[in-house]
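All remarks here apply to the structure that follows.
Only a single protein chain was left out; the remaining protein chains are all shown in position.
So, chain A:
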Amino acid sequence: MPAIRHASKRKAPPAGFSDIEDDLLIFNNKMKDAENAPTTNVSRHQVHWPIFQISHQRSRYVYELYYEKEAISKELYDWLLKNGYADAMLIAKWKKTGYEKTKETNFNSTCICRVPKAQMKEDHAIECVSCGCRGCASSD
């Protein structure tokens, strides 16, 4: 049986967490709603799209706070990653050139985000199988 970690014994989050706590809570609530939404009329491959989207938004939020606005400390950023508020693997992608905004959820192939807008076919409606992205062309 795993050890029960009681809230009163838990270590407090690093300083600065209270600034972003409310916004993270909003993301959490959205995620809960998306998880509990009925999936009766949704096709099988689309079921996880909202979850992917919210996860991406939240990761992006943490990423921007730390790397672009420098609003949170390294300590807090690490703590957020450790506690699952952001996806470290996704953020690692954003640091690479050409992957600045990618959703990169096609785990083994190139995501549609990586295709430049000029090369996308006009008449072809594209939706990423994993996340529903229509091609945001992050490299553009």
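We adopt the following convention: a residue touches a chain if its C-beta (ideal position, glycine included) is under 8 Å from a C-beta of that chain, and two chains touch if they have at least 3 such contacts; residues count from 1.
Following the convention adopted for this analysis, contacts and distances are computed from a predicted model.
Considering only "Multifunctional methyltransferase subunit trm112", "SKP1-like protein", "Pre-mRNA-splicing factor" or "U3 small nucleolar RNA-associated protein 14 homolog A", the record for the omitted chain gives "Pre-mRNA-splicing factor", by its UniProt protein name. The missing chain, though absent from the display, is touched by one residue of A:Y61, A:Y77 or A:Y99; that residue is A:Y61.
Contact with the chain that does not appear here is found for just one residue of A:A37, A:A71 or A:V129, A:A71. Although one chain is not displayed, chain A still touches it through residues 7-9, 12-13, 17-20, 22-23, 26, 57, 61, 64-65, 68-71.
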